[in-house]
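Omission of a single protein chain aside, the complex is shown with its protein chains in their original locations.
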Amino acid sequence: MVFLSLSFWREAGGAMNVNYLSVAPELILTVAVVLLLMIDVQWKPGYRWWGIAAALGFAGAIAASVMQWVGHRGEDAAEYFRGMIATDGFSAFAGILIFPIAAMALMTAWPLVRSLGRRGAEFVVLVMIAAAGAHLMAAASNLVMLFIALEVFSISLYVLAGFTRARADADEAALKYFLLGALASAIFLYGIALVFAATGTTSITGIATFLGNELLFRPGILLAGIALLVVGLGFKVSAAPFHVWAPDVYQGAPGGVTGFLAASAKIAGFAAAARVLTVALDARIEDWAPAIGVIAAVSIVVGTLLAIAQTDLKRMLAYSSVAHAGFILTALVGGAAGVADMWFYVATYAVQVVAAFGVAAVVSGPQQGPAPLADYAGLSTRSPGLALALGLMMLAMGGIPLTAGFVGKAAVFSAALDADYLWLVVLALVAAVAGLFFYLRVVVLMYMQPAEGSGSVPVPLGARIVLVVAAVVTVLAGVVPWPLLRWLGEALPG
Amino acid sequence: MTSLLETLFTTPLWSGLIKAIAVFSLLMLTALVLVWFERRVVAFMQNRIGPNRAGPFGILQTLADGLKLMFKEGIRPRKVEVGMYLAAPIAAMIPAFLIFMVVPIGAPIHIGDATVTLQGADLNVGLLVVLAKSSLAVYSIVLAGWASGSKYPLLGGVRATAQMISYEAAMGLALVPVVVLASAQLAGGDVGLGTMSFATIVELQQGSFRGPIPGWFVFWLLPSFVIFFTAAVAETNRAPFDLVEAESEIVGGYHTEYSGFRFAMFFLAEYINMFNVCAIAVTLFLGGWLGPGADLPYVGWAVPIFWFLVKTYALLFLLVWIRATLPRFRYDQLMSLGWKRLIPISLVWLVLFALVRAWQSFGAPWS
Partner (left out) sequence: MVELVLFVVFAAAALFGAVTMVWARNPVYSAMGLMLSMFSVAVFYVSNGAHFIAAVQVIIYAGAVMTLFLFVIMLIGVDKAETRTENLPLQRPAALGLIALFGAGVVVAGRSAWVTGRTVSPGSPIDGSIEEVGGELFNNWLLPFEITALLLIIAAAGAIALAFFRDDEEGDA
């Protein structure tokens, strides 16, 4: 339709503040999705075509994000579509992070896709749309836009969680996730309404300007709105006490999905939280930082303690992700100063969690929900590569030096210390040490126990690539973190 | 001193009341005539005679039937859900009467200084109101089917839901080009705001399409008209889309368990709805009340009404003709026609039409 009367379109596009680069990742992914579905319906080319379309879509999206990074970080940040979407270092980095993570998750899930028959096309499509929604959440510079992006992202995940309907626990996972997620979305929406009532705008920069210029003597409505926004986002990132859905969903969702679910929810949720809290509500940091600190502390304690008691790898990782949400929130108590540290933790954790669930998907089969720890006894003899990868991820999540996990923890702790949250850091340190127990238990199980099953575990090519990449990234970011940290210094909201 | 008539028609409350009563009586009368009309036409098409005893040409036959139904015993089966069972026939009547409120049946009349529009209410969202009311119409059938507490009505109710939702999508899509065209006509071929008001849409159809051909929207929008009319037949549950009450499959469908006056209300609503969809099709596509002779002395005010009725009855004749000719669809054919034919065609047609209008308004792509 672009060919039609270009002059008019240019004129209208100028009035609507259209910039195609700012939505290029979404556009490319959407085109790939539509092509995938249309060609699949018409000619039924099968899973090879799905792979090609998804690869092209993700490659294009990553390229577009890199172009955004090159052209719009730092001083060149801008808002487009009448202030609906921000193109800055923050959103560009979110894109550079989320699309490869989604592609990696799709690679680990590929055996699942192939086993789904013709429904596999929908699976691939939903992963692509969820990734687009996650990036939009990071880029949205209006709360309404953010809400729609959140819905795009969440609803895709609800469906993905219940994809293997042969098992009752997948149905249960999807239903629980959907019902609680819908409630959280409603709470988030209510928060938007209250913030709008208090500030008269839904634009994130507009809210920041309003709060920066006006002194509210009776900020009750605003505070209630902030509280509801924090609850809504806390649900997405599975921070305690809004985490109750996580264990059942992580365990019930098919192995191929869980990694994507865990990683992308963290990336998108924390990106949105960072932009809302440190940009829009920066002037009210005195109000929300203590609340974030308490949520972080509760998450760390609850996640660590409950993870110790688990006998299923995926449940354990679910509780560990609650604890990690707490660690990441620790960076945010420092406000805007902690955003780069938050990014480092989120990025490295996302890689680790995709890889860890990738191993779970290989060991217990891509369609399976539960992954009992007993399956992992003596894994080192059955499949040395898998054991090595999972062991490395466990060490990284535990925060052992020379892995990315250690640098990440150090970064968020320093951010919290700068903001004078000593108690939180002490608590987190203690919990991190306690957390080593269950991470190392997996390693011990794999290397020092006799194998129960016999025979080696075949590792599909996609999972193999993902594990190698994740291991390299984790070690590299742990040994020489400075380049990444320096880049992240520019991945800030404009 | 203003005359009584003038006062009556300038006070909103009174004029509203008068119009409501007028619409009510017109529709009741129409339903009476329409039943007779259909029976006679179908009879002639099937080489029969049809009702010809009561009154001249049997025109009072429907009245007799109606009286008979009123005095018949209303049988209420034991397993019905009483509340919904009693409410369903009323729910069928309400949207049927309300839809017609937005249709202009004639040119505005001048009484003294006052101007009276021959329309229940000229709403700026008239088109949407029609869609809204017709989407409420399905409730009566669904509830009747469910509340009857027996299987054939339930099947009819389930069929009705699927059918009416499917065809409403096609109907709505077929109406969008009308708004696009109206906006172009309103702005004189330029870019501008459109309208959804029925009165304005009728006025926009003055002028000519090419030479002596009048500027009715149907000449621009023939595909839309065909889709709209097809969907409208389905919305009224008429043959060949009468799966809701297919007597050879599910006895009588949703009204199996109804008798006496409650059955008459369903019957009435169906015929009023037939008249409604034809009146709307005439208003949107066939120039409404426009026609020659509106400037005749003395009878000039009645001529537009005459043209409106002539056009509407022509469409009604088409409706009856279709009923008498075409066999009933199978259920999967019905769904496939709606979703795989009508909706894609109307979407493509909408895009094409919008492109052409954009070309005309904004110039050729290369300019």
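Which chain is which? They are A and B, in the order written, and residues in each are numbered from 1.
To be clear about the criterion, a contact is a pair of C-beta atoms (placed from the backbone, for glycine too) under 8 Å apart; a residue touches a chain by one contact, two chains touch by 3 or more.
Keep in mind it's a predicted model, so treat the numbers as computed, not measured.
Note on the undisplayed chain: of the listed residues A:138, A:198, A:360 or A:431, the one touching it is A:198. Set against the missing chain, the residues A:68, A:348 or A:367 yield one that touches it, A:367. Of the listed positions A:105, A:136, A:173 or A:228, the one in contact with the omitted chain in the full complex is A:136.
Seen from chain B, the chain kept out of the figure touches residues 81, 84, 123-125, 128-129, 131-133, 135-136, 138-139, 142-143, 145-146, 154, 157-158, 161-162, 164-165, 168, 172, 193, 196. Across the interface with the omitted chain, chain A contributes residues 15-16, 18, 23, 26, 30, 33-34, 37, 81-82, 84-85, 114-119, 122-123, 125-126, 129, 132-133, 136, 142, 144-145, 148-149, 151-152, 155-156, 158-159, 162-166, 196-201, 210, 214, 216-221, 367.
Simple rule for what comes next: only the chains that are shown with their structure count from here on.
Between chain A and chain B, the centres computed from C-alpha atoms are 53 Å apart.
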